[in-house]
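All protein chains but one are shown at their positions in the complex.
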Amino acid sequence: MAWLSNIPATVWEGLRAFLGPLALTMIVGLLLTLGWVQVNALFLVWLERKVAGHIQLRIGPKEVGPFGLLQTLVDGVKLLGKELITPAPVSWPLFVLSPILVFAPVLVSFVVIPFGPGTQIRDLNVGLMLIFAFGGLGVLAILMGGWASNNKYALLGAIRSVAQNVAYEIPLLLSAMSVVIMAGSLSFQAIVQAQEGLWYVFCQPVAALLYLVGATAETNRAPFDIPEAESELVAGFHTEYSGMRFALFFLAEYTNMFIVASVATALFFGGWRGPFWPGPWWFLLKVYLLIFVVIWVRWTFPRLRFDQLMNFAWKYMIPIAVLNLMVTAVVLKIVR
Amino acid sequence: MSADFCQRLGRRLGQRLGAAALGQADYRRQGYHLRLELAPDHLRELAAMMAEEGCYLEYITAVDRGGHLELAYVFGRHQEACRLLALAAVPKGQGVLSIAGVFPAADWQEREVFDMLGQRFIGHPNLKRILLPEDADFHPLLRDFQAGPELGGDEMEI
Amino acid sequence: MHRQALTEDTFYLNLGPQHPSTHGVLRLLLRLDGERIVECQPILGYSHRGHEHMAQNRTYLQFMPNPCRMDYLSGLMYNHAYCLALERACGLEVPARAEHLRVICAELNRISSHLLWFGAYLMDLGAFTPFLYAFDDREDILAILGLATGSRLTYSYCRFGGVRDDVGQDFLEGIRAFIPKMRARLKDYDTLVTRNVIFVNRTQGVGVISPELARAHALTGPCLRASGVGYDIRKAEPYGLYPELDFDIPVRAGGDCLDRYLVRVLEIEQSLRIIEQAMARLPGGPVKATGVPQFITPPPGLYHTSYETARGHLGIFLAADGTRVPYRLKFRVPSFGNLGILPKLLPGTLVADTIAILGSMDVVMPEIDR
Amino acid sequence: MVGHRQEAPPVSLAVLSQVLDAVRANSLWPLTFGLACCAIEMMAAGAARFDLDRFGAGVFRPSPRQSDVMIVAGTISRKMAAIVVTLYDQMPAPKWVIAMGNCAIGGGPFTYPGQYAIVNGADKILPVDIFVPGCPPRPEALIQGMLELQDRLTQGGRTNLLRRFARYPRRAEPGGRP
Partner (left out) sequence: MNALLNYVREVIGGTWSLATGMGVTMRYMFKPVTTVQYPRQRLPLPAAFRGPIELVRLEGGDHRCVACGECFRTCPSGVIKVQGHKSVAASRNQGRFYFIDFARCSLCGLCVEVCPEGALRFSRDYEQCGLSSLVGVQDLMAKLKEEHP
């Protein structure tokens, strides 16, 4: 029966020979990412509803499966089984394309996430640049979806999300820039290596705070969730979406949250560095702690008004970010 | 303190609008201090006077007394407790001058009286139905209103 | 509905009648220029059930369940007001213990109404958690009121000449346990919401109402007291037990959403004081006047009664003709006046402010539509 | 299996539709649609003390496109009736309706000869699945209504493998002594 056990080995060797190492890792990485995105979304939605429950003195999902773990899976399959309504006055191509376009850039960002010292699909030397580039694409898709669904609430939500993301992209970049100056490279592995002794959150606390606030705004989560403000714009840009299209928006939001948290961990909290556990465990622990903080913030604060949001970004966050960048540059000049 | 204010207000009202129709009321049982019957065309003058006094229009309502509609205007005061009930008997179908210009609160009150009892108010900014659907053609609180089968009853389809 | 071709760049937005934050079925026809509001026209009547028409074909006692269903958040106060109106008209005397029980239950009802408003208002502004905390306290109050009246929302607890039946010890124990818990919870709300910088920015200076505008639009209740006019029927025209209780009326001068919020939160504190005083001096004795006929017939004439509910001045105008059935019964509802000021406040504000101002007015739609 | 399938699916996979219905039963997202007093009891059912979220039904979706159950909580007035029907049409299939409170069942305390303002019950304008009587019904009665709807979907709860407490007594014994 020996031949039975080494079938995978022979297949593996054949593929490696045929495709070459690079393409093989990309394909395996893509499959792993797709799997990880689903698992992560299921877990995150369950975590959010449980944490929200306990913050609000109630239990959250409990009856479906042990501790309600199957609840999100059940929600996903139900959304799969719902009727996909495409309202008549909708400009059909954009309406259908928008959920896909929201979800696609989020997948691409998984290429450069440094789960561990070796476990990274591809260590590009412009890793950070790729994430911010594809981060901006999501907003375009939201605008397309909001405008295409021919609903006044969706239109208002879409326009709001564009203004918000433009305003919060800048402090995000500036705070990341101050880390890049210290680490000297855009590649995640280099940044994590550079945090050998001291995590950047201790020498760059302001940049870390700015990054987290900007990240919460980037993923449209309270207190910056004005694009899909439930109490004002019914359901914001995804008012007209039903069934699996709405689930895609939902999936994109939670995966975006994971990416933003993992970038913050890599930049500020020392990536996969940790005393005795292997790399990836530390990385995931830190990511999910950060996500817990984002969830905790969501269920505590009211929502900012549209112009206050802009005010807060342009008058408070950007000046502080620029100041922080300059101070870091001057200190580095003196120290080095 | 509020009692003598009511006397002074009552005297001023008597001079301006004819003393005959003014009557004291037993506040303990009836809930208002002054009661005034006046002709419908004095209403706007009464409203102007009450606005000078700094009173606020509590509400306007009407009672269908068969032949005529008895309009009731109730004014109250914030500082001293003094409530004036002004009654104007208006034959059905005859319009009354609207006091929405003096008291913006009267805008919706008059629309509701028009909606429920069909009393037209001349000079009202937009006298439309406020509670019933726009295309309703009946005034429910009139005594002779009977909801026909198409309206009431058990079987009714949309 | 008129709808011209949209030549200019403003467009019509229907906020309602099914909208998460219109607290019932109110439709605001807004004309928007981008996000700014040009003109607002509230359209009512979506929950008009014809209470006043019903009053004309059933006896005074049979009309008893209706007032609680007009403003179901202050159901017990409406019930108390309706009984007060009839007791004044017929000259019935109410025993002391019944007066105390009525005041205690009415103030508990006022706290539960303010708590629900507090939760719903915070949910309108985006914070979902205070809604759950407020509902948690409200459940305690409903449990206590359930001990006395037997139901959670539509009480029909007062009868002409007193209350339906007496309360047990568990009702009094429940209140004594509830008051300290509520005070501790109010401190938490203070840190969680009142001092929260996002909440203050969202409500300060939004929807300012001057005292003159408030008087012109017949605003009453917390909305009026937040604009600097200290008019409260419990003090202006006292009824029941209120003359003998000492409590003060919170008045704020700002007239914006934050002050309307603060007035209501301070009123919760005052209601707790009133309950404590009324509990301390609760006498024994009967809870219902004897000899009240089943079909009361007030003498013919026009009667008016004023009552201070959680939303303001409730006036009951009764035209009695001496029979068992009221000839005409009109309810002067506070939210009708409070909502009437909205078209004056909204032009020039943003959509988010519309929700904040509408929420701070604390309107209940079936009360407006009757 | 109750269903509002406008037309029978071409291939009827019994097991698949049973699994799908069991899945739908455990994630009934209600539409935030409160008309009158029963809306307060619906909110209380969603709040901390009774927590509909335990059954996966706590996600109150504001837009009809993303909700499965329309809980008609309150009186449908004549002016509101057409809007209620429009909302129902906007919901994607499979969708269900719970008539909560006496007003939604048969007009409740507001029906009397000569009534001019309300629709006598939601079943005059909507296909209603579950009726929860009461004025207003207690939040527990609404939860009973949701559980009844879940049982309707899963042949009396038999094929509802996901819900763990199927073996607990659904109702207190007849005397009402809990």
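Order of writing sets the labels: A, B, C and D. Residues in every chain begin at 1.
By definition in this document, a residue touches a chain if its C-beta (ideal position, glycine included) is under 8 Å from a C-beta of that chain, and two chains touch if they have at least 3 such contacts.
Everything quoted here is computed from the prediction, not taken from an experiment.
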{"item": "Contact set of the excluded chain (shown chains only)", "value": "A, C, D"}
{"item": "Options D:G34, D:G134 or D:G157, residue touching the unrepresented chain", "value": "D:G134"}
{"item": "Contact partner of the left-out chain, one of D:A22, D:L35 or D:A48", "value": "D:A48"}
{"item": "Options C:S156, C:T220, C:Q270 or C:S335, residue touching the unrepresented chain", "value": "C:S156"}
{"item": "For chain C, residues in touch with the removed chain", "value": "58, 61-66, 69, 129, 133, 136, 139, 143, 146-151, 154, 156, 164-165, 168, 170, 188, 191-193, 195-198, 294"}
{"item": "Touch residues of chain A, complete complex, unshown partner", "value": "51, 53-59, 62, 296-297, 299-301, 316"}
{"item": "Chain D residues touching the omitted chain (full complex)", "value": "48-51, 54, 99, 102, 105-109, 111-112, 121, 123, 128-135, 137-141, 143-145, 147-148, 152, 165, 168-172, 174-178"}
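We adopt the following convention: only the chains that are shown with their structure count from here on.
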{"item": "Whole-Å gap between the CA centroids of chain A and chain C", "value": "45"}
{"item": "Gap in Å, rounded to a whole number, between the CA centres of chain D and chain C", "value": "29"}
{"item": "For chain A, residues contacting two or more additional chains", "value": "56-58, 230, 234"}
{"item": "Junction residues of chain B - those touching two or more other chains", "value": "132-133, 140"}
{"item": "Footprint of chain C on chain B - complex, ascending", "value": "28-32, 35, 54, 56-59, 61, 63-64, 72, 74, 76, 78, 81, 83, 85, 87, 103-105, 107-109, 112, 116, 129-134, 140-141, 143"}
{"item": "In the complex, chain C residues that touch chain B", "value": "1, 44-45, 48, 50, 52-53, 56, 88-89, 91, 215-218, 229, 231, 236-237, 301-306, 313, 315, 317, 319, 327-328, 330, 332, 336-337, 340, 344, 369-370"}
{"item": "Chain A-facing residues of chain C, complex", "value": "11, 13, 19-21, 35, 122-129, 132-133, 136, 192-193, 196, 198-199, 201-202, 350-353, 355"}
